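Only one protein chain is missing from this complex, and each of the others stays in its spot.
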Amino acid sequence: MLTYFKNIWIGFYSALVGMKITWKHIFAKKVTIQYPDERFPLPSNARNRLQLMPARCTGCTLCVAACPVNCITLETVRVVPDDPHQELYENGTPRKMWVTRYEMDFAKCCFCGLCVAACPSDAIHHTTDFEYSSLDRSHLYYKFQTLTPEQAEEKKRLFAEFKAREAREKEAKAQAAKPDAPRPEAEV
Amino acid sequence: MSEKKKIDIEYSQLDSERMRINVGPQHPSTHGVLRLEVEVDGEIVTDVVPHLGYLHRSFEKHCEYMTYPQIIPYIDRMDYISAMNNEWPYVMALEKMLDVKVPEKVEYLRVIVAELNRIANHQIAVATFGLDAGAFTPFLFYFRDREYIIWILEKLSGARLLYNYFRVGGVAGDVYPTFKEECHDVIAKVRKTNAEVMNLLIHNNIFIKRTAGVGILTPDVAINYGCSGPVLRGSGMAHDLRRDEPYSIYDRFDFDIPVGKGEVGVVGDCWNRNMVRMHEMEQSCRIIEQALEQMPMEGDVTAAIPKRIKLPKGEIYSRAENPKGELGFYIVSNGTDKPERLKARGPSFVNLSVIPEISKGYMFADLILILGSIDIVLGEVDR
Amino acid sequence: MNLVTLAFYFFAVLTLAFAAVVVFSRNILHAAFALLFTFFGVASMYVLLQADFLAISQIMIYIGGILILIIFGVILTTNITGVEVKSDKTGRLQLVSAGIATLLLAATLIGVMTTTQWNTAEVPAVDATAEAIGTGMLTRYLLAFETASMLLLIAIVGAAFIARKKPV
Partner (left out) sequence: MQSTNFIWDLFGVNLLTVVAVVALPLGFVLIYALVAILAELKISAWIQERLGPMRTGPYGILQPVAEVIKLLQKEDITPDASSKLLYNLAPFIIFSGAYAAFAVIPFSSAFMPANINVGLFYVFAIGSISAMGIVMGGWASSNKYSLMGAMRSVSQLISYEIPAAMAVLSIVVLSSSMNMQEISHAQTGYFWDWYLFGGPGSWTKVFIIPFTITLAIAYFIASLAETNRVPFDIPEGESELVAGFHTEYGGIKFAMFYFAEYANMFVVSAIFTTIFLGGWNSPFGEFLQGPGWGVMWFILKSFSIVFVQIWVRWTLPRFRVDQLMYLGWKVLLPVSFICFFAISLFVMFK
């Protein structure tokens, strides 16, 4: 009988203890912030949307290899010596590769940061921008190449011409050096 | 006679039809997309069949197509609540295979982030357990505190949840100037909230009535099912890899292994499992304090490792004490930069298998609590 | 035609209509729920007769107690989902004989009611009936009251005895 009343009292008392705690919290300072108006400062190394600096990118494809989810598409064309449009990297050295296509699909990106770690020229880095949600998945497909499609076509054409010229020269040179050698057409 | 037995006898005298209820995959308290097929006799659970696989992402097969560093982000997504702890055994396995010596500072940093993450994990475990019992307020108290831990981890690694912080031979981010003060702050906050929640929830009479003596897991059953972590320790078995098989630098710290003592209820019941987590948070705080004291603040955070990681031919099993139990990775290497086979031994998956064994004969509301006290993460159960 | 008369007809129709639903509905649960409105209508009749205590007792006991027990019984004894909660079709023979019996009974009652010389008197305004009922039950009708309670007690004991599982 005594334990019966003791149990009732303990149950009642422990509820009161809890209510005392919650009562104190009613007047405590609130911790939430009004998000779009107030913002929490993100640390500078926060891993959010990726950003490519085309002036640094050498098109080495190490980021493509490092990406676990294959969200980077990278296409490059070598810079031809007689291209009228020559460019320097950010550090002053002349550009060796045209990046004709550098596209990232942030619908796939898992924000692991492995591409940033892999990049030898620090061309790719995370930004603190996380508010890029969109109603259309295609809006998450970011294109970082600076060349317009026409320019890219032009570079490809130049490279193809250069390649053909090189091959012709090589052939001519080879024929000059070794006249007995079989013709390439015969080999095919 | 225990209350459970009394209920058993009372109900065995009644003839009634049994009802099958599907709990999940869309249910507020299955902690993810778990589906439990429950057979109830009135309110008494007579059978439970867990159905898994709603979150299956074929992690292990996927790993066979990825290089070793690429696997780490995927490991984060196994047990996304304690990602730091998950990465550790995997990275340790690679380091052991490559025979890399990790810098002293990195070891301390790893201990600190892992213990911080352990606290964050236990906070969620206790919070959601309270939520299962119907107490909403402690849930948000813990989420408020967890935010401070996440801020530290975010400043270190750059991400809030899926850190990808551990790298082979080091970590991804160096400490920042206010790191130590912030850690001490967080510890103080964790202790304060824990003391508050002790009064608000853990020692609340209703909560004790709900959880004590419910879902009793005896040590024998726990060992037979291969349980580990707080689930095993709640049954009174002091088994902790950090002490029994000290990896990294855990042998340098002084900490206790909390076990279920049965202050309230029976050893191995939901209340004791939950209490072990409360005590473990305190022990983690102690470890962090000691580590902060001993940690060298200068130095590099990466060891010299080859750019392209190729493991020698062979196999390795590496395990570590995850907040949820023993997490192990078994890696078979064929000498390339991709594993031949990677097998993960997940604690949640193993602990979950004990549910049908311990939840029969309790009431339907208790089943939810038993599930909550096991503390599973479906990302790891289904992988 | 005043408000009270209109209310009387409204509740009378309500009671009879739902009573008909109770009788004719093939779904037992629909019948049970229709009983709710029937009881409610009867309670309204009591209100119109200025028997407020009785009216509320009617709601409390019949709706709050008996009807809920009936519905519990129906839900518990039938399979919860799947099985039809419906009564069988009434046979033609039963229908005809029941109809004849009903007609005979109704004719008798109506005949008696119309032919009897009813004593009428002016109704004094009743303020509260609870006190009168309480006094009446514990003085004048004590024997009947106690007998009824004994009967109910026996019924409860009997029900408990039947419900108990026999020792094997």
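Labels A, B and C are assigned to the chains in the order they are written; within every chain, residues are numbered from 1.
Criterion: contacts are C-beta pairs under 8 Å (C-beta built on N, C-alpha and C of every residue); 3 or more make two chains touch, one makes a residue touch a chain.
Only a predicted model underlies this, so the values are computations on that prediction, with no experimental measurement involved.
Chemist: Over the full complex, note down every shown chain the hidden chain is touching.
Modeler: By the stated touch criterion, the chain not on view contacts A, B, C.
Chemist: Of the listed residues B:Tyr148, B:Phe207, B:Tyr225 or B:Trp271, which contacts the missing chain in the full complex?
Modeler: B:Phe207
Chemist: For a quick check of understanding: of B:Leu55, B:Leu98 or B:Leu140, which residue touches the chain that isn't displayed?
Modeler: B:Leu140
Chemist: Which one touches the absent chain: A:Thr3, A:Thr32, A:Asn91 or A:Ser133?
Modeler: Checking each option in A:Thr3, A:Thr32, A:Asn91 or A:Ser133, the one touching the absent chain turns out to be A:Thr32.
Chemist: For chain A, which positions touch the chain that isn't shown here?
Modeler: Chain A touches the missing chain through residues 8, 12, 15, 18-19, 21-23, 25-32, 34.
Chemist: If the missing chain were put back, which residues of chain C would it touch?
Modeler: Residues touching the hidden chain, for chain C, are 1-3, 6, 27, 29-30, 33, 36, 40, 52-53, 56-57, 59-60, 63-65, 67-68, 71-72, 75, 80-81, 127-128, 130.
Chemist: Residues on chain B that touch the omitted chain in the whole complex?
Modeler: 7, 19, 21, 27-29, 43, 130-137, 140-141, 144, 200-201, 204, 206-207, 209-210, 363-366, 368
In this text, only the chains that are shown with their structure count from here on.
Chemist: Could you work out how far the Cα centre of chain A sits from that of chain B, in whole Å?
Modeler: 32
Chemist: Go ahead and note the Å separation of the Cα centroids belonging to chain A and chain C.
Modeler: 77
Chemist: Show me the residue ranges of chain B that touch chain A in the complex, using the header's touch definition.
Modeler: Interface residues on the chain B side: 66, 69-74, 76, 137, 144, 154-155, 157-159, 162, 164, 167, 172-173, 196, 199-201, 203-206, 209.
Chemist: Give every residue of chain A touching chain B within the complex, in rising order.
Modeler: The touching residues are 10-11, 13-15, 17-18, 21-22, 25, 31, 42-43, 45-47, 66-68, 110-114, 117, 126.
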